[in-house]
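Complex shown without one protein chain; remaining protein chains in place.
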Amino acid sequence: MIGKGIAKGMVETARNLVGSYHESERMVTVEYPEQKIPAKESARNFPFLVYDGDDWQTGLRCVSCQICEKECPPQCIYIEKDTEKKPDFLGKPQFQPKIFDIDVSVCMGCQICVEVCPFESIRMDREFEYAGTDRFNDMLFTKENLAKSNSYYHQIHPTEATETDGIREDKRQAHLLKERAKAEKLAKAKKEAMEKKAGASSTD
Amino acid sequence: MNLLLTIIALITLASAVAAICLRNLVHCVLCLTLSFAGIALTYLELSAEFVGFAQVMVYIGAVTILVLFALLMTRGGKELHLRSWNPGHWLTGLGAGLGTLGVLLVGIFHSKLREVTPLDTKDESVHALGNSLLDTYVLPMEALAVLLTVALIGAALLAMPERSRPGQTFRKVSSTKEGPVKD
Amino acid sequence: MHTLTPYLLLSAGLFCTGLIGVMLRRNAIILLASIELMLNAANINFVAFWRFHPSSEDVSGLVMVLFTIAIAAAEAAVGLALVISIYRHYRTTNPDTLNELKG
Partner (left out) sequence: MWFEELLISIKASMVLLAPEMVRPLVSALLSSMPILMSFGGLFAMVTLLERKMLGRIQNRLGPNRVGPFGLFQPVADGIKMLTKEDIVPHSADHLIHFLAPLILLVSAMLGLSVIPFGQKLVAVELEAGILFFFAVGGAAELAVFMAGWSSRNKYALLGALRAIAQMISYEIPLILSSIGVLMAAGSLSLVEVVQAQAGGMHAWYIWTPWGFLGCILFLIATLAEVNRSPFDIPEAESELIAGHMTEYSGFKYAVFFLAEFVAMFAMCALTATLFLGGYHAPLPILSFIPGPFWLFLKLILLVLLFIWIRGTMPRLRADQLMEFAWKFMLPMSMANLVATGLWIALDGGVLGWILSAILNGAAYFGWSHLLSRASGVKPRVYQYADDPQTHA
């Protein structure tokens, strides 16, 4: 019969219309700028650069290896190497970026840069309320804007940040072991050399 | 001379002339619509309300739209607007038209009717019209109803695309010279 | 008080415009439109004669106009349907080129 389904649908929408006034669980809308739904831990959108310690310039993890720049699908990262080196967290002298720009109007949030970064330097942020009046410059983030502390990282993505810290700790341990082995080897070699020298002198 | 009527008549005539002169066919039809509207206004000026509204409804609401649809369906906008320059054609056409106009004008200005004055009030009630339609003119009206129905069905049948039946296609293919070659 | 003349003049003008249109245009659709114009010119006369008729009860003029309008609408419908089906066959709406029946 023509019209039965229509009547059924009309009743359904009428129930919604009336119900939306007195059943608060129906309303899923949040009045955004005043109220916000707390972000999920896995929320991500644009990348940022992590630094250790208090000073972002000395603590910046990035060594400007430019892997992320090459891998970025929309090519929104631009890196220029500095000529001067600075020591990294292991104390080794490493390059640092002179310019590190991300055009977030181009970035698509794919997280490939994070996957490929061998130095745990670039990570995903969850800040999304960006707005500007200039189409080109306002959405171009330089390394000053991008650098954020490790504690901030812990705050937004605790699990992932702890994981990253673990990796870095392992690296440090491995490095220490290696250093120790190297030092031992060096000491041994020295000792052997000394002994040889002594042996040689004694045979004389 | 009645000012209102003069304006209406001038608009009607000008748009009618434009309708047969303009190059773009859609413009022609739109001018024709304006002309129909002017004619409807003339009816209203003659205090024939019902007929005036019927004119608007049928001509502006239906016939013009029909003509426009037909124009678009036949890609009419691209065709030449007048006959090609052939003095014979042109002379015959203009001569016939202007000759008729002359004859009509002579007739009008020699007629006794042109000095008739109208009644001050005319009983143009829809009731009278309806009564006479269903009383004196009931047979023509019924015939008209049949005519309209037939025209509706006939027009739909005429304009319907011809569908080839399954049996026909085979015959068509085999009868042409470029048909499939058999071993 | 005005007279019948302006209506008759308007009607004559419209009729002749329609006639010239029928003679000189080469698109069948515009031909039909011109014919409509001629029918309308006749209608103006009907209404004008009704208005200037001495009897106040007689509405034959208006009835005639209604009939004409109905017939014109039917004519336009059938005519345009014909034009469209002709166009499907011959890919033209120019009546001059439709001369297959010519002896």
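Labels for the chains are A, B and C, by order of writing; each one numbers its residues from 1.
One rule holds in what follows: a contact is a pair of C-beta atoms (placed from the backbone, for glycine too) under 8 Å apart; a residue touches a chain by one contact, two chains touch by 3 or more.
These numbers come from a predicted model, not from an experiment.
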Revision key, fill the gap. Missing chain -> touching shown chains A, B
Point to revise | Hidden partner chain, touching residue among B:Leu13, B:Leu30, B:Leu144 or B:Leu158 | key: B:Leu30
Revision key, fill the gap. From A:Leu17, A:Ile37 or A:Ala131, the answer for touching the chain not displayed is A:Leu17
Review point. Among the options B:Leu68, B:Leu101, B:Leu133 or B:Ala151, which residue touches the chain absent from this view?
Key: B:Leu68
**Study point:** Residue numbers in chain B that touch the chain omitted from display
**Key:** 26, 30, 33, 49-50, 53-54, 56-57, 60-62, 64-65, 68-69, 72, 125-126
Point to revise | chain A residues that touch the omitted chain in the full complex | key: 1-3, 6, 9-10, 12-14, 16-17, 19-21, 26-29, 31
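Following the convention adopted for this analysis, only the chains that are shown with their structure count from here on.
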Practice item. Considering only which chains touch which, label the overall pattern as line, ring, star, complete or other. Key: other
Check your understanding: Where is the C-beta contact count highest, in terms of which two chains?
Key -> B-C
Check your understanding: Cα centroid separation between chain B and chain C, in whole Å?
Key -> 5
Review point. If you average the CA atoms of chain A and of chain B, how many Å lie between those two points?
Key: 76
Study note, to complete from the structure: Within the complex, chain C is touched by chain B residues 1-2, 5-6, 9, 12-13, 16-17, 19-20, 25, 28-29, 32, 35-36, 39, 42-43, 46-48, 50-51, 54-55, 58-59, 62-63, 66-67, 69-71, 73-74, 76, 79-83, 89-90, 92-94, 96-98, 100-101, 104-105, 108, 111, 113-119, 121-124, 128-129, 132-133, 136-137, 140-141, 144, 147-148, 151-152, 154-156, 158-159, 161-162
Study note, to complete from the structure: Counting only contacts in the complex, chain C reaches chain B at residues 1-10, 12-21, 23-27, 29-30, 32-34, 36-37, 40, 43-44, 47-48, 50-52, 54, 56-57, 59-60, 62-63, 65-67, 69-78, 80-85, 87-88, 93-94, 96
